[in-house]
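One structure is given here, and the rest of the page talks about it.
Other chains dropped; remaining ones untouched in position.
Which chain is which? They are A, B and C, in the order written, and residues in each are numbered from 1.
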Amino acid sequence: MTTDKITEFNEYRSRMNERIFESDNLVIKRFFNLDTHAYTAGSLSIKTKEMIGLACSMVLRCDDCIKYHIGKCKEEGLSKEEFFEVFSIALLIGGSIVIPHLRRAVEYLEEFDQ
Amino acid sequence: MTTDKITEFNEYRSRMNERIFESDNLVIKRFFNLDTHAYTAGSLSIKTKEMIGLACSMVLRCDDCIKYHIGKCKEEGLSKEEFFEVFSIALLIGGSIVIPHLRRAVEYLEEFDQ
Amino acid sequence: MTTDKITEFNEYRSRMNERIFESDNLVIKRFFNLDTHAYTAGSLSIKTKEMIGLACSMVLRCDDCIKYHIGKCKEEGLSKEEFFEVFSIALLIGGSIVIPHLRRAVEYLEEFDQ
């Protein structure tokens, strides 16, 4: 069950992705397809890949990317402890400038438990 | 013809630039003047310089900078296809963390056609 | 005397920091403690450390970090001229992509004089 903030984020994301696809730019289309393909199961599980995606999004400080990968990690059944261990590594690697993004990540994560 | 979002962005930008100038800090003032000067026509056309400014703003993931250069590129008559080719190169260079900024760029670009 | 925007920022910050602490992740807790400890007086004064924190936040383009250090610098009695000299160095080092953050920094700084 998702709350309004999660729905709102997902809907904006889908709507704009469609507009981007309508532009018919082949390089962008292929990039998006490749991006989807990269997170499918291979030697590494989807769960591992999504945790990697989440940590990278935090150190690069991209709130929307963080939200997206939190959603995916939730689908893969990541526990609260696992989430915070991913956060802790991202915090150490990226430093205190990650903190504002950590706050928003924790706030978004709590939306899933409403 | 510009819509509310474009006007709002430009007005905030102008208002705050004035406040910054009022501070009378010589280094900041000179930086702003130099910034304006850099995009005037030289060996490269304004259009080329503004496309470079737009792409750099995307890979550095600065939404306000993207908006500003979209406005300037529009003044230089950039076509939709040209915009998306600039976007595609920025996406490839900067990676998937550019995508949220690409979504907002496309949304802002569409404001000009309202 | 603080205005609504400053209060709002500080309250969100405190509320989310509490939620992060409740997670009981030891690495994150220790990082937060270390972060607090780093800005206490040593060979360098708190004022100098906070100016360094402010400039680093600007070149790394983290609005919330900028706000936080503006508040701390205000507590240390930084003058308007000193603020703008910190801003000017951050602008030169970080380039024109710092400008949107400079605008918001100046806007936030003015809140303290309301």
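By our rule, a residue touches a chain if its C-beta (ideal position, glycine included) is under 8 Å from a C-beta of that chain, and two chains touch if they have at least 3 such contacts.
A quick note: this is a predicted structure, and the numbers were derived from the prediction, not measured.
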Legend entry - Per this structure file, total copies of the shared sequence (3 shown): 6
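Keep this in mind: only the chains that are shown with their structure count from here on.
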Inset, instruction - State, to the nearest whole Å, the distance from the C-alpha centre of chain A to the C-alpha centre of chain C. - result: 27
Inset, instruction - Mind pulling the residue numbers of chain B that touch at least two other chains? - result: none
Legend entry - Interfacial residue positions of chain C with respect to chain A in the complex: 12-13, 16-17, 19-20, 23, 25, 27-28, 31-32, 35, 56-57, 60, 62-65
Inset, instruction - Flag every residue of chain C that touches chain B in the complex, lowest number first. - result: 61, 80-81, 84-85, 87-89, 91-92, 96-97, 99-100, 102-104, 106-107, 110
